[in-house]
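Scroll down for the structure; my scribbles are underneath it.
Missing here is one protein chain; the remaining ones are kept as they sit in the complex.
Chain IDs A, B and C follow the sequence of writing; residue 1 opens each chain.
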Amino acid sequence: MAHDHDHDHHHHETQGGSELSPMELRVRALESVLVEKGYVDPAALDALIETYETRIGPHNGARVVARAWVDPAFRTRLLGDATPAMRELGVGGRGGEHMVVVANTPDEHNLVVCTLCSCYPWPVLGLPPVWYKSPPYRSRAVIEPRAVLAEFGVTLPPTQRIRVWDSTAELRYMVLPMCPAGTEGLDEAALATLVTRDSMIGTGLPRAPGPSA
Amino acid sequence: MAHDHDHDHHHHETQGGSELSPMELRVRALESVLVEKGYVDPAALDALIETYETRIGPHNGARVVARAWVDPAFRTRLLGDATPAMRELGVGGRGGEHMVVVANTPDEHNLVVCTLCSCYPWPVLGLPPVWYKSPPYRSRAVIEPRAVLAEFGVTLPPTQRIRVWDSTAELRYMVLPMCPAGTEGLDEAALATLVTRDSMIGTGLPRAPGPSA
Amino acid sequence: MNGGQDLGGMHGFGPVAPEADEPRFHAAWEKRVFGLAMAMGYSGAWNLDASRSAREALPPGEYLTSSYYAIWLKALERQVQGHGLATPEELSSGIVSTPAAPVKRVLRGTEVAPLFARGFPSDRPVPDPARFSAGDRVRARNINPSGHTRLPRYVRGHVGTVETVHGGFVFPDTNAHLAGEAPQWLYTVRFSGHDLWGERAEPGHAVSVNAFESYLESIDPASVR
Partner (left out) sequence: MNGGQDLGGMHGFGPVAPEADEPRFHAAWEKRVFGLAMAMGYSGAWNLDASRSAREALPPGEYLTSSYYAIWLKALERQVQGHGLATPEELSSGIVSTPAAPVKRVLRGTEVAPLFARGFPSDRPVPDPARFSAGDRVRARNINPSGHTRLPRYVRGHVGTVETVHGGFVFPDTNAHLAGEAPQWLYTVRFSGHDLWGERAEPGHAVSVNAFESYLESIDPASVR
């Protein structure tokens, strides 16, 4: 699934003697036309790629989680109306306009999926990994979430229910995982380092604090 | 859909200098192994191919339809229990063990499909055409049969209901079309020439008799 | 299984595309695959339901982009390997390097005509009486087995009318996994297009499927399992 089985790629001359794949050539042609026709500003293209490749990522969500762990009032605001609460920490924007945060409890574990495409809270978690966008996860998360979690190495107690959130509209979900045990001495920044990307999707749990904690 | 997008074909030496496609080589390897290990008798292979390539075909079904048009008692037997009735004409065998014949009427037109694979009454109609086995027909026949029929050039009166038979078990269906008008002078053999394969699937209607009739 | 084979009601495949000449086979290899699959189907190593199951177990993307006989070929290769009749290396090279495994039967050339003219009926006696009768309203159960089934997704959960009680037949859901023929009563159940597809369904449209007894439940709420 990770590579393109496309057969009907266009034929291009090799440009400048470089060896480009058919897909590179096809995209290059598209970009050339869109830029030359004035629909796309190359500076916007560069800014978009730079923003989403390097500036956004799960560290934003991790900051939100850590704050919720240490600040009960923030946690309340976050679970009540996540979008403005995240804005307090400067987290938000395209793909996170309408955030919903769902909190794990000993009774219920939350798992986020988008069966129909790839909806994901970009400004909170960055661009999604390939597996999140791929048929195995999208097909199975809603019908056999416990089996999926097991493949991620997460085995929940049978008494902990699993709640799957299928992102079928413009709401975007972040899971608020439970704070691991043994973190009493850690400050907010240290706690944030325990928050994995997967723990905010629901396919993982936060790291346990190291022996130095 | 009609060609194979297979990428992981095996690599073979070209045998005897002939230029064979990867699929030919792959099948040749399979056949060699199955024959050499004694699981497959080459004579059986030849007999199977010869039987289904040349001996069976929609002429068998056409004979059944023509008989039903001229012989009301046969028609009654055919609609009551099609398998023994067809056997009277020597029609039956593998893929037609449990035949059901459904009769078109001015009120209801019948259409046969197999959404799950390619079930088809082999000894009655021969091996199915590619379109019958392909996703467009299999997906659409059950949800928009009238639109499918229109693509086959068949426009039914809005008052004629459409009944779709999805062959989900080992029953195999043949449609008994209505006898065209203007066939009063024709004998059974002449009538059989009007019965098209598609008219026995339900995607067509019988031919009208020619001016000489 | 809810696999690539379960096509009823899907969109996006484009128009039906009849061919002008409609050859039975489109390449020499297709004939050989057809014959090999038929011959091996007689070996007793598996059965027709198992072969269907092997075909639909191809990943959906591969199923939908493979030609019909390419699907047969890939499934047959998997079956041959899965039953220990040949190794991947043998199938790759075409050179036999391991001993043959025993098979129950080998179809002989002289047997083809009589056997295939007779056919291989799949009706079987069922000791218990049929649970449903013609005219009964029944609901297709909402089952989603990961293994083989012949209850298509598009009828599950919908209510239809039993039209015909056909007698007992081999149950594919067990037989495909070589877990026994476990015959069941087979019915024809008619559904209205409106019930299956909603208010935008084409008017005057009904769909029948053949449904095994365990696919159906009474719509009397007290008897719904």
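What we mean here is this: a residue touches a chain if its C-beta (ideal position, glycine included) is under 8 Å from a C-beta of that chain, and two chains touch if they have at least 3 such contacts.
Every value quoted in this text rests on a predicted model; they were computed, and no experiment measured them.
Engineer: With the missing chain put back, one of A:136, A:182 or A:210 would touch it. Which one?
Structural biologist: Touches the omitted chain: A:136.
Engineer: Considering the whole complex, which of C:16, C:36 or C:57 touches the chain not shown?
Structural biologist: Of the candidates C:16, C:36 or C:57, C:57 is in touch with the missing chain.
Engineer: Under the stated touch rule, tell me which residues of chain C contact the chain that is not displayed.
Structural biologist: Residues 1-4, 9-14, 56-65, 141-146, 153, 157-158, 196-200, 225 of chain C touch the chain absent from view.
Engineer: Touching the missing chain, which residues of chain B?
Structural biologist: So the residues of chain B touching the missing chain come out as 1, 5, 135, 143.
Engineer: What does the interface between chain A and the hidden chain look like in terms of residue numbers?
Structural biologist: 1-6, 10-12, 21, 23-24, 26-34, 36-49, 51-53, 92-98, 115-118, 123, 126-127, 129-131, 133-140, 142-148, 151-152, 158-171
Note that only the chains that are shown with their structure count from here on.
Engineer: Measuring centre to centre with CA averages, how many angstrom lie between chain A and chain C?
Structural biologist: The mean C-alpha positions of chain A and chain C differ by 40 Å.
Engineer: Which chain C residues sit where two or more other chains touch them?
Structural biologist: 65
Engineer: Chain A: which residues touch two or more other chains?
Structural biologist: 5
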